[in-house]
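Remarks on the structure that follows.
Only a single protein chain was left out; the remaining protein chains are all shown in position.
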Amino acid sequence: MSATTTTTARTTESLTTSTSTPGWARWANQHRKWLFAAPAMVFVALLIVFPVAWTVYLSLTDAEGSVRAESSFIGFANYLDVLSDTERFWPAVLRTVVFTSGVLLVEVVLGMAIALLLWRPFKGEKWVRVAVLLPLVATPVAVGMMWRLIFDPNIGMANRVLGWFGLGPWPWLAGEHSALPTTMFIDIWQWTPMVVLILLAGLTSLSDEPQEAALIDGATAWQRFRHVTLPLLMPTVLVAVLLRGIDALKTFDILYATKGKGGGSFHEVETLNVYAYGLSFDYNEYGVSSAVLIIFFLIIIGSMWALTSRRKDVA
Amino acid sequence: MRARTPFKTFRVVALILVVLSLLAPLAWMVAASLKTNVDIYNPDKALLFTPTWDNYATVLKQANYVQFIANSLWVAFAATALSILIGVPAAYSMSRFSMRRSALVVLMARVIPAVSLLVPWYYVFSNLHMVGGFTVLILSHMFVSLPLIVYIMMGYFDGLPLELEESGLVDGLTPIGAFRRITLPLSTPGIATAGILSFIFSWNNFMFALVLSSADTKTLPVAIFDFVGYASIDWGGLMAASTVVTLPIMLVALFAQKYVVSGLTAGATKG
Partner (left out) sequence: MLRQSVIGTSLAVAAALGLSACGGGDAQSAGSKTVRVTLANHVWTENIKKALPEFEKKTGLKVEITQLGEDQLSDQYNVKLNAGSSDIDVMMYRPLQEGKLFAKNKYLADVTDKVKANKDWDWSDFKSGPVQATTYEDKVVGVPLITEQEVLYYRKDLLKKAGYTNPPKTLDELKSMAAKIKQENPGVAGFVARTGKSPAVTQFSSFLYSFGGDFVDESGKSAVGSPEAKQAYAFYGSLIKDLGPANVSTDMGWPEAMAIFTQGKAAFYTEANSLYKNATDPAKSKVSGTVGFAPFPEGPAGSKPYSIPSWALGVNDASENQANAWKFIEWATSKAQTLENEKAGVPGGRTSVAADPAATATYPKDLVEANAIMANNGVGHDRPLVVKVAEAREIVGQPIVDAITGKDATASADTANQKFQTFLDDENK
């Protein structure tokens, strides 16, 4: 893709485009903004309008047992119940916040570090990249099963490894207070590669000039990173944070595969998504679960809004 | 850029640590798939054990995994291809015209927890007699892939300087032409990355397939759960099935690897 070949192609084209651009092509070019964006937006809108509308409706009723059964309109009663529920709802919110911010922080920092390590070509880089891809590729549900076995306090590998270092057996997933951090560890193991991939793609789209200019100016590696690379990479970083953040908020597969429904006997890993799932499919309390889902939904949108308005300032 | 020696050593060590921590658990999974269930439970047999192919025999005999692999491949591929088709232009437009709010609409799809989609979707699609077919699976997977692709490509396009397209316009290209001939070829690494990620998410999607697929269109993650039984938990079989699920996509990753690499090196030498 060198400069010369493209210019040649362009000059040949320019002879034909200016005189013979058909009317529809002109219209297409003028309206390209919406022409390009419309299919995606329409697709999404069609598939979410009905579910969201139905969820909102259900949240205002006392539907339970069967969605098609008789249910009565009870206004905001469900919301009041949920928001005043200090036993299940607010702890779930706390866990969601802790889980999400924890894994996000570690994954972005670690992801950035690894992306920088992989940035410049080196021998064997192909194999390293494949290794980086593998945890991402493994089916989350299967990964959860695998870790359940590894972290079993009595027969698992993790405690054996600890034993080699003379450390006592830890309860890992079984402990009331160690379960959540352990699941965070699993999430970090699996999803840091995704951050790495996104950041790496961004890094390679940066042009070399600013880097080289800074090098000539005598900047150290850290200074170059802090003042040249990082600012330029910010849009990509925010993309990674946004995408991973939303997924982290909604984490389900790992939690379900390791602790089952309800997030454990003491609800150790019950985040909002797990709670809503349990309400729907264990308790069949559709009215209440819909209210929880709408609140959850608003929390996610709120966080997204906060992040994207940040994005505007940086870009 | 010349790497100084201490940095080089540090880098090698760091990379080795990273690779080890990423691969060790997976290696464990594969090792477990080659053990009998009794051995799996025995930590003494962690590294020294007699391998057996029985688990794989169980897996391949018990269910038609070739069919499930084909189903997963087809759904993931179709969902990714279609999402790229409508997602990349959308991302371009949203980036160039700063359509932030519209971008949010698309991202909304990613925000909604699957739980709230399951019953309404099933209701609508079963009334349309579409449940169990590939169409509904592909549509539901696209629902997940599209926002991913749009957002990654938006970030990518944001980082692509306008001058390149502008010089194309000066040369007489229409804006759409500039998009086709200049922007797109340059975006290949981004599209490749977004495409790979989308394929992976689609491959591993569990919930939608569980509810919307039929015996013919069942995908691999659902098939894995066949091993978690009421009267027996066949860890060996489960690990073997997990390996079987991961193997095809590992091959895809290996193949796509080249693509990403060429895209990345092209980017490194441009300018």
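Per-chain residue numbering starts at 1, and chain names A and B are given in the order in which the chains are listed.
Just so it is clear, a contact is a pair of C-beta atoms (placed from the backbone, for glycine too) under 8 Å apart; a residue touches a chain by one contact, two chains touch by 3 or more.
Everything numeric in this text was worked out from a predicted model, so none of it was measured.
Of the candidate positions B:Leu22, B:Leu73, B:Met94 or B:Leu118, contact with the unshown chain belongs to B:Leu118.
Which of B:Leu73, B:Ala91, B:Val111 or B:Val131 touches the hidden chain is settled by the complete complex: it is B:Val131. Screening A:Gln30, A:Ser101, A:Ser207 or A:Ser265 for touch with the missing chain picks out A:Ser265.
When the missing chain is restored to the complex, the residue among B:Val12, B:Leu169 or B:Leu184 that touches it is B:Leu184.
Touch with the hidden chain on the side of chain B covers residues 36-38, 41-42, 77-78, 81-82, 84-85, 118-119, 122-123, 126, 129-136, 138, 180, 184-185, 188, 191, 210-211, 214-217, 222, 225-233. For chain A, the residues in touch with the chain missing from this view are 64-69, 152-155, 169, 171, 173-174, 176, 259-262, 264-266, 280-284.
The rule is short, and it goes like this: only the chains that are shown with their structure count from here on.
Chain A and chain B, compared by their mean Cα positions, are separated by 13 Å.
By the touch criterion given at the top, residues 1, 6-7, 9-11, 13-15, 17-18, 21, 25, 28-29, 32-41, 43-45, 47-48, 50-52, 54-55, 67, 114, 117-118, 120-122, 125-126, 128-143, 145-147, 149-150, 155-157, 160, 189, 193-194, 197-198, 200-202, 204-209, 211, 215, 221, 232, 235-236, 238-239, 242-243, 246-247, 250, 252-253, 273, 276-277, 280-281, 289-290, 293, 296-297, 300-301, 304-305, 308, 311-312, 315 of chain A touch chain B in their complex.
Looking at the complex, you find that chain B touches chain A at residues 1, 3, 7, 11, 14-15, 18-19, 21-23, 25-26, 28-29, 32, 40-43, 46, 86-87, 89-90, 92-94, 96-97, 99-100, 102-117, 119-121, 124, 139, 142-143, 146-148, 150-152, 154-156, 158-161, 168, 171-177, 179, 181-182, 185-186, 189-190, 193, 196-197, 200, 203-204, 206-207, 220-221, 224-225, 235, 238-239, 241-242, 245-246, 249-250, 253-254, 257, 260-261, 263-268, 270-271.
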